[in-house]
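After the structure tokens below, expect a handful of questions from me.
One protein chain omitted, others in place.
Each chain gets a letter, A, B and C, in the order it is written, and its residues are counted from 1.
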Amino acid sequence: MGSTIGNNFVVTTFGESHGKNVGAVVDGCPALLELCEGDIQPQLDRRRPGQSDLSTPRDEKDKVRIVSGVENGLTLGTPICMLVDNEDQRPGDYKEMSNVPRPSHADFTYREKYGVMAASGGGRASARETIGRVVAGAVADKVLSTKFGVSITAWVSSVQNISMPDVDVKDISRELVDRTIVRCPDVDTARLMETRIAAVRDDGDSVGGIVTCVCQGVPAGWGEPIFDKLEASLARAMLSIPATKGFEIGSGFAGTLMRGSEHNDMYVQRKYGLGTLTNNSGGVQGGISNGEPIIFRVAFKPVATISLPQNTVDYDGKPVLFEAKGRHDPCVLPRAVPIVESMAAIVLANFI
Amino acid sequence: MGSTIGNNFVVTTFGESHGKNVGAVVDGCPALLELCEGDIQPQLDRRRPGQSDLSTPRDEKDKVRIVSGVENGLTLGTPICMLVDNEDQRPGDYKEMSNVPRPSHADFTYREKYGVMAASGGGRASARETIGRVVAGAVADKVLSTKFGVSITAWVSSVQNISMPDVDVKDISRELVDRTIVRCPDVDTARLMETRIAAVRDDGDSVGGIVTCVCQGVPAGWGEPIFDKLEASLARAMLSIPATKGFEIGSGFAGTLMRGSEHNDMYVQRKYGLGTLTNNSGGVQGGISNGEPIIFRVAFKPVATISLPQNTVDYDGKPVLFEAKGRHDPCVLPRAVPIVESMAAIVLANFI
Amino acid sequence: MGSTIGNNFVVTTFGESHGKNVGAVVDGCPALLELCEGDIQPQLDRRRPGQSDLSTPRDEKDKVRIVSGVENGLTLGTPICMLVDNEDQRPGDYKEMSNVPRPSHADFTYREKYGVMAASGGGRASARETIGRVVAGAVADKVLSTKFGVSITAWVSSVQNISMPDVDVKDISRELVDRTIVRCPDVDTARLMETRIAAVRDDGDSVGGIVTCVCQGVPAGWGEPIFDKLEASLARAMLSIPATKGFEIGSGFAGTLMRGSEHNDMYVQRKYGLGTLTNNSGGVQGGISNGEPIIFRVAFKPVATISLPQNTVDYDGKPVLFEAKGRHDPCVLPRAVPIVESMAAIVLANFI
Partner (left out) sequence: MGSTIGNNFVVTTFGESHGKNVGAVVDGCPALLELCEGDIQPQLDRRRPGQSDLSTPRDEKDKVRIVSGVENGLTLGTPICMLVDNEDQRPGDYKEMSNVPRPSHADFTYREKYGVMAASGGGRASARETIGRVVAGAVADKVLSTKFGVSITAWVSSVQNISMPDVDVKDISRELVDRTIVRCPDVDTARLMETRIAAVRDDGDSVGGIVTCVCQGVPAGWGEPIFDKLEASLARAMLSIPATKGFEIGSGFAGTLMRGSEHNDMYVQRKYGLGTLTNNSGGVQGGISNGEPIIFRVAFKPVATISLPQNTVDYDGKPVLFEAKGRHDPCVLPRAVPIVESMAAIVLANFI
């Protein structure tokens, strides 16, 4: 009952890792927007597994089809349903683990909640679920960029303890981010990250990190106090992404180390109106956008699936030495970048 | 349009800082629950200003009245409306600042959104709004503790760079937390925090910090993937609290420094069923509670209202040296503790 | 869990027949609208019991207080909470009937659902619940009339088998409707209705009838296919009013007797754009307003509370001869008129 998000730009996603299709329905997209598969495919390609030898070799074409809501290249104002096929299904991979709840996976909790054992690679708790987010996010992105000039860019700012230096968000772009396969716009840091990921992969282990995202061009006035504040909606959207453990906006946790006199953002006169000299607020005050860039960071835990053997117990409580077989990424961060952008776009499109 | 949260346990709050009443309506509370003002007042008292010389001297009795939904001490299953009077109104305090958007306050964004200047102390962006959260949260808390044995306790774990040592959550209780006025259960740390807050207050400045919260006794199976995952709902609820800048659950941002083999929580057999040896997951896997304690942390920025003069501009862009007059806390953390507990309770009660 | 309606103009009502207060919270009202109690009281007075000897002698002042969301006579864009006191409480009236579910009342179903016996006059199933609808509806009405020139007028078109002749909706107004105490704008028919109601009252019995409502000035384009079509939303709102059994829009049930060639509304050129020659559609096509007057009719059953003795059984199944004691109307239709208008306003305000 939690597969729908938004009340103006309404997104419903569906699909398991090993069913016939994954996808999304977008309701509330304005009519007469130019939209075709070509607007959606690029983000899907960025999310796709198998982009480099740093990610899972599971190979999916992941081609999106728009099956409703668009006619002659224009949206109709009606629900847009988008489908992606699941082609490379190997349920066999997961058969033998079926009596062991994989550590830090959702097998146990899904069984507790639904009474269904994850017979097929995590079901709805699989990363493949995020395809629905990305196709819907691409539509939101198109609306935001076309109608408001909003641009959303995310990047990998940390992998484990390797962090990139501060960056001027004005310089950032998806093109810049995509220059490195790890999607860190600082090339030197990117090299270190790649080396770390490769080393961890060779160890049969995994790493996490942090994705930073900036939304530029959002006009002042978006967000609905008090429960649908902009930062609250972003936090919910980000923490709904698999493997996330934290969210911070503007100064975030580091801001708790400052005094008010350091933290407060002074107003200054800009060409277009009032702006702020610093942006510790992260573009949001009182839950409403203030016209400054919206900047937030999302923590991703290390991937739960590792090749290393793990001492755990099966559903009957019997100790087992568990060794995962399925395909998996040593680090999801590079592929998480378009997912974070997509969820940000879905949140913002709902406040238009 | 964002004053309602939840779809099963539905909370709607209302009230400005200087209107006649603040309060909340709770719809979806089970019938036949024992409930009276005495169940709600204690949390309200913990939130109340003027509890010590570390907080604002604004004096409000803040007595709650239940005006519907309860008869003869029992809930009816119908909406419970609770009211608190605003007694100590001094709109005069705020008059002179009306042409200056207070730095890092919501004056500017509210004016951009609603076209209304904050003539009266922040309106709905005032901390007084949180009364509605606390009275509704107290009802949720009663439901959770009575029907499920769930207990929720929050405390101040950091003030600026003063942090308390790790604590065994099993030992924590509201009584323990309330032993110090700063609501830090470690007495030695509490003393340091109090000294810091007093010093900052004397400087006319402010500080922020971190509130940690643990929810114990939550059964496995709560949470609604994929957009209403338990952690997503908690993140949204916490980031909707005024002055919050970050949320993390379980290992949080620190978890990004670990490898998967360190981070994964191994299953173990417990008396009541499966548990986990570590709790980096923070009690949630795949968006669903796993029966372990739910632990999360919330970052609060330093209070925006400070007595120190600030170089900013007015709405016309003219430079001004702004000096705040109104009453304010040098640190909201101690009073934020019951608010964090209340929002956690509201979120959990919605998943029952 | 069903006390909130709307997602843009969001209304939450609360209050039992015999608690301290009844009222409503309106979230989503635009800021800077002139609003005071004087805008709300008139509709409340039209709903009030004791207006004539045709209605219940229960005497309530029913004075509304706005306690939030309005400052200096202007709305703030924040939730507007409105309260009405319950002054004339006589729970004693209802004590003795407590082991008998009153026929065609909600005593039995409330007990089945909530496990609570209706100890006090129907609780939330009492007509007093409708006060929340009326105060919220008055706010919606103000928004609609001020910002869009929309006018909504309802009247009693039938009492039992006494029906008024067709009327040109352009001539209708609340003033005209209020010329007769039975709120039928045709004076001759009104006299017959009054005589019938008085006769039925003297018999200790009750009657029902039909309220017709017209909404004029609604621009083309309101309504959200496919589940929130305008007529679907109106139908839901009307059938949520106590004692209603039917809803029809435009030609309604009588339209089923016509052929398509008679029923279709031909387009004609009007000064302001396209209109229709006839209005069998009732102002709505495909769930969206077409600019013509929106006309619908609501069936109210005869009041369930009658003085005549009734052969029924108690909760244990034991036959009893039940005689109602409480105060009651022989016909709710005249007082239902502002309630129908209010719900129509709430529905329309949500589509702005």
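Here is the rule we go by: a contact is a pair of C-beta atoms (placed from the backbone, for glycine too) under 8 Å apart; a residue touches a chain by one contact, two chains touch by 3 or more.
Fair warning: this is a prediction, and the values are worked out from it, not measured in the lab.
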item: Option touching the unshown chain, where C:152, C:303 or C:340 are the choices; value: C:303
item: Identified contact with the non-displayed chain, of A:10, A:64 or A:197; value: A:10
item: Per the touch definition above, residue among C:21, C:151 or C:233 touching the missing chain; value: C:233
item: Positions on subunit C contacted by the hidden chain, ascending; value: 1-5, 13, 101, 103-106, 108-110, 112-113, 124-125, 129, 158, 160-161, 200, 205-210, 220-221, 223-229, 231-240, 242, 244-253, 255-269, 274, 276, 280-282, 284-291, 299-306, 308, 310-313, 315, 317
item: For subunit A, residues in touch with the removed chain; value: 1-4, 7-8, 10, 12-16, 18-23, 25, 27-28, 31-32, 65-72, 74, 76-81, 83, 113-116, 119-120, 123-124
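Throughout what follows, only the chains that are shown with their structure count from here on.
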item: Fitted rotation between subunit B and its twin subunit C in degrees, CA, nearest 5; value: 180
item: Rounded Å distance, subunit A centre to subunit C centre (Cα mean); value: 47
item: Computed distance of Cα centres, subunit C from subunit B, in Å; value: 39
item: For subunit A paired with subunit B, centre-to-centre distance based on mean C-alpha positions, whole Å; value: 27
item: Interface hub residues of subunit C, defined as touching at least two other chains; value: 7, 78
